[in-house]
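Right, one structure below, let's go through it.
The complex appears here minus one protein chain, its other protein chains still in place.
By letter and in written order, the chains are A, B and C; residue numbering begins at 1 in each of them.
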């Protein structure tokens, strides 16, 4: 993620409001990007299992989680004028979805390696969303 | 949206939990699909204006709104096992983003027709998300 | 899709290059929006079937198709400066994916109503992408 580092340094100087916490932002973007693709791959691996029925809930929660991660990355990449209420609610949605997905994945983690990896990525992403949420206080949006 | 009607009728019988309110779901999906594309087109029209600087905030809020609408459609299309806390927070995020975008668009609506149309689509979508939110009570997810 | 009509009329006058065929564009956007949500719902219904293994390929092709439809809507909503080579290749990708998904859905359409509906939406979308493709000739992009 070399370019993301450079870009964040560049936009932090020129585009972002001064109250943005750049390290937290970088961490949240990186965690959501990774969780997005891990959840998509894990959902696909769930679909591929012969004994698929026990993984239906896992597959669905993974797809939801991936879609929320995509949305978080998109909103965080436009931090200058975001509606703070919407961003906070989205970060809460993503953190909750990551936790729900991790919880479900843990049930199958001994049997399926992809569920174990997905649980770890989701837990890391839930923490990063929560940390980012704590830097975005309610108030008049920019 | 003929196929959406048919599909919702079909999955309501076979896939969705009985507590799902099908008319509200249909309304929310239709409103978010339309708002998604309207916001993307309006953002593009904002970018195209020679006097772009006064539309920067409008452009950004429209892109945020479009991305949240895409996410809502995706989660609503998998209503069987969604994490209710995440879905509710996402619907709140989308309703707030729609309202913020509509408010900003209204400021430019006399000058720019695309802002007027975007404001209307966002207001309709905010109402549909709010209505759907009221049908999804907190509780143990399916 | 009342707002889409109004917006297309508005941007056709002010934003879009004169060579854009507005009825074909409207048709392609509407078909892709509908196919996007139908494929997402059909994939979810596939995941929900107890006898899921025979629907694994159907589920995956539906998710691919939905993602390509989302991308087509996004690029078509910014028709002013699109790289024509990229747009043409994406329309070809979407048309091919819709056809592949429809073909697979047809195999299960007698047993599963959601597969029948998905096949119809995919076939309509493949035609709309193909028609739009024929209006976008290679050449120097705007």
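In this text, contacts are C-beta pairs under 8 Å (C-beta built on N, C-alpha and C of every residue); 3 or more make two chains touch, one makes a residue touch a chain.
Remember, predicted model here, so these are calculated numbers, not experimental data.
Considering the whole complex, the residue from A:20, A:61 or A:121 that touches the absent chain is A:121. Of the candidate positions B:20, B:35, B:59 or B:72, contact with the unshown chain belongs to B:59. Although one chain is hidden here, its contacts on chain B can still be listed: residues 44, 47-48, 50, 52-53, 56, 59-60, 63.
Although one chain is hidden here, its contacts on chain A can still be listed: residues 1, 3-4, 6-8, 10-11, 14-15, 29, 33-34, 36-38, 40-42, 44-45, 48, 70, 73-74, 77-80, 113-114, 117-118, 120-121, 124.
Annotation for chain C: contacts to the undisplayed chain at residues 56-57, 60-61, 63-64, 67-68, 70-71, 74-75, 78, 80-83, 85-90, 92-94, 96-97, 100-101, 141.
We adopt the following convention: only the chains that are shown with their structure count from here on.
Taking the mean of each chain's C-alpha atoms as its centre, the chain lying closest to the overall protein C-alpha centroid is B.
The distance from the centre of chain A to the centre of chain B, each centre being the mean of the chain's C-alpha atoms, comes to 20 Å. The distance from the centre of chain A to the centre of chain C, each centre being the mean of the chain's C-alpha atoms, comes to 27 Å. Listed for chain C are residues 44, 48, each touching two or more other chains.
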